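Excluded from the complex is one protein chain; the other protein chains are retained at their positions.
Chain nomenclature is as follows: A, B and C, assigned in order of appearance, with residue numbering initiated at 1 for each chain independently.
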Amino acid sequence: MQHARPLPGYLVKRYHGWKATTYSENEGWYRHLAAQGQHPRAMVISCCDSRVHVTSIFGADTGEFFIHRNIANLVPPYEPDGNQHGTSAAVEYAVTALKVAHVIVLGHSGCGGVQGCYEMCEGRAPQLEEKSSFVGRWMDILRPGFERLGPGTDAERRGALEKQAVLVSLANLMSFPFVKDAVEAGTLSLHGLWNDIGAGGLEAYDPATDSFRQV
Amino acid sequence: MQHARPLPGYLVKRYHGWKATTYSENEGWYRHLAAQGQHPRAMVISCCDSRVHVTSIFGADTGEFFIHRNIANLVPPYEPDGNQHGTSAAVEYAVTALKVAHVIVLGHSGCGGVQGCYEMCEGRAPQLEEKSSFVGRWMDILRPGFERLGPGTDAERRGALEKQAVLVSLANLMSFPFVKDAVEAGTLSLHGLWNDIGAGGLEAYDPATDSFRQV
Amino acid sequence: MQHARPLPGYLVKRYHGWKATTYSENEGWYRHLAAQGQHPRAMVISCCDSRVHVTSIFGADTGEFFIHRNIANLVPPYEPDGNQHGTSAAVEYAVTALKVAHVIVLGHSGCGGVQGCYEMCEGRAPQLEEKSSFVGRWMDILRPGFERLGPGTDAERRGALEKQAVLVSLANLMSFPFVKDAVEAGTLSLHGLWNDIGAGGLEAYDPATDSFRQV
Partner (left out) sequence: MQHARPLPGYLVKRYHGWKATTYSENEGWYRHLAAQGQHPRAMVISCCDSRVHVTSIFGADTGEFFIHRNIANLVPPYEPDGNQHGTSAAVEYAVTALKVAHVIVLGHSGCGGVQGCYEMCEGRAPQLEEKSSFVGRWMDILRPGFERLGPGTDAERRGALEKQAVLVSLANLMSFPFVKDAVEAGTLSLHGLWNDIGAGGLEAYDPATDSFRQV
């Protein structure tokens, strides 16, 4: 791999600072984690967006959450076709190997992936409809959510689609036999959240009212 | 979605604590991020493992890193076949839409996904070879890395395979035309890292010596 | 004390979150508790096990329970020999100084201390029989309970021994003159409980049937 480059100096410096402080103060815990393996309590499926850090919002320490991050926090439907499904592999590993107790899907405001899906479904982003568009094909997972949107302004409908991304993922999770079995056995629970980045809000999906409500 | 459950109470409490402190003290920055959108400097591709938090190691603030996390920090080869490729979508979005300056692939010690791949390639994990194994099919991406392993004990070869996971991903990244173009234009650089969880070590791939060295 | 280290950062953050929310919202009560001293209604003797939090199970507020936690929720017999007896000191303080109305002994499933005692009494843990084993000598308190076990599988007998740990402690409590006096005067009552961690069960000892029954 001739193309790899040295790590930027400011990251090297930060790493050395972390090593001398956070690592040093928690060395025992890191060595414990290395020797004993991970036992996370929950899997979090969150967006790659740089503005959403679930470990910060929940004051999580190293070892607490098994975190999968992809564009728009999407889970595709169960499709054991022998192809590569990175998200499905992560869910399988968390539920069947780590036996996590919770899967939390965390959506957020201003999601670029959701916005792209909205434009594509509105017919205003032909480039995303091309077969070669990885973002477009990935966002196809959210099309059923777009179909369920009610009337409203573009901004309202985009916001509603962000929450649909959480609901579509929760529904698709239940299409995985090992998820369904664990949920029905009471050893796994699913949770849907949506984070308002600017206002610092956190809304949870409440099945009783079929709506998201500030926690 | 009848299956969603309320958020565990201790997470609700922690969230309210975060809102009253970290969010409150940085409200201006959160509102800026919401209004101006994200402008991350780098994309990080890291493992879902709960023991590896790149934001901690690099003291990253909200908004700095666009982070994709999957099992074993793998990037598949470029394959624009119209199917869903979550990792490829994340790379495409980071490089073509966000125009990040760096893509950092971060591997780590004790990786369960890599261990599974090693056992599978050694013929000792038939269940991972089944078509329906999402983890197995995902880890197929790393088979070329296994083929390149030199002789050694199982532990040595597993450790070497963790670094091959970084190198395979870096090589596959270059198979994406938009990555290759950006690298050759000098607007994007690729970096390979490997984190020793217990020792707090961080090694970077050095193309000059074709080896990983502590930074 | 040169060996003390700074508090891990995630705990500092969580503390600040607590201060800004739970403390802030209940400041009057905390100031009342500081000014007026504690007046707990009950003493709870529970295990150190991280999976058993009596304050959670009973929704206890700050100030309600005086809680002593040791390995396997054991109370040794009354032995005023001038040596250090931490558990006896806690019982003495609760009953004679705080004049609590209840002493609740709370056992639980999967108790590592009880398991060690079982293996030791079965002759399968010689290291616990050494004079220098603090855990072994502490678990000697439970030997009379082991002697009372009926026949059964190892798992059945271990479970029965967890309940014997509650009963031995209740019996030993009555060997303390100040406990016996208060019980006979009707100002103190003793209670035995056993928590099934996985099932969320709570069984109480019923002297009428000499058995534990789900409450």
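In the analysis below, contacts are C-beta pairs under 8 Å (C-beta built on N, C-alpha and C of every residue); 3 or more make two chains touch, one makes a residue touch a chain.
None of these values were measured; they are calculated from a predicted model.
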{"item": "Missing chain: touched chains present in the view", "value": "A, B, C"}
{"item": "Among A:21, A:187 or A:211, residue touching the chain not depicted", "value": "A:187"}
{"item": "Touch criterion as defined above, residue of C:67, C:120 or C:160 at the omitted chain", "value": "C:67"}
{"item": "Residues from chain B at the interface with the omitted partner, ascending", "value": "5-10, 13-14, 17"}
{"item": "For chain A, residues in touch with the removed chain", "value": "25-32, 35-36, 39, 41-42, 59, 61, 63, 99-102, 182, 186-189"}
{"item": "Missing-partner contacts on chain C, residue numbers", "value": "1-8, 11-12, 14-15, 17-19, 22-24, 27, 30-31, 33-35, 37-38, 40, 43, 48-53, 55-59, 62-71, 74, 76, 80-94, 97, 102, 104, 109-110, 112-113, 131-135, 137-141, 167, 170-171, 174, 183, 189-193, 196-200, 202, 204-207, 215"}
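Everything that follows uses one rule, which is that only the chains that are shown with their structure count from here on.
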{"item": "Inter-chain centre distance, chain A versus chain C - centres from mean C-alpha coordinates, in Å", "value": "41"}
{"item": "Approximate Å spacing (C-alpha centroids) for the pair chain B, chain C", "value": "45"}
{"item": "For chain A paired with chain B, centre-to-centre distance based on mean C-alpha positions, whole Å", "value": "14"}
{"item": "Multi-partner residues of chain B (each touching 2 or more other chains)", "value": "14, 17-18, 22, 24"}
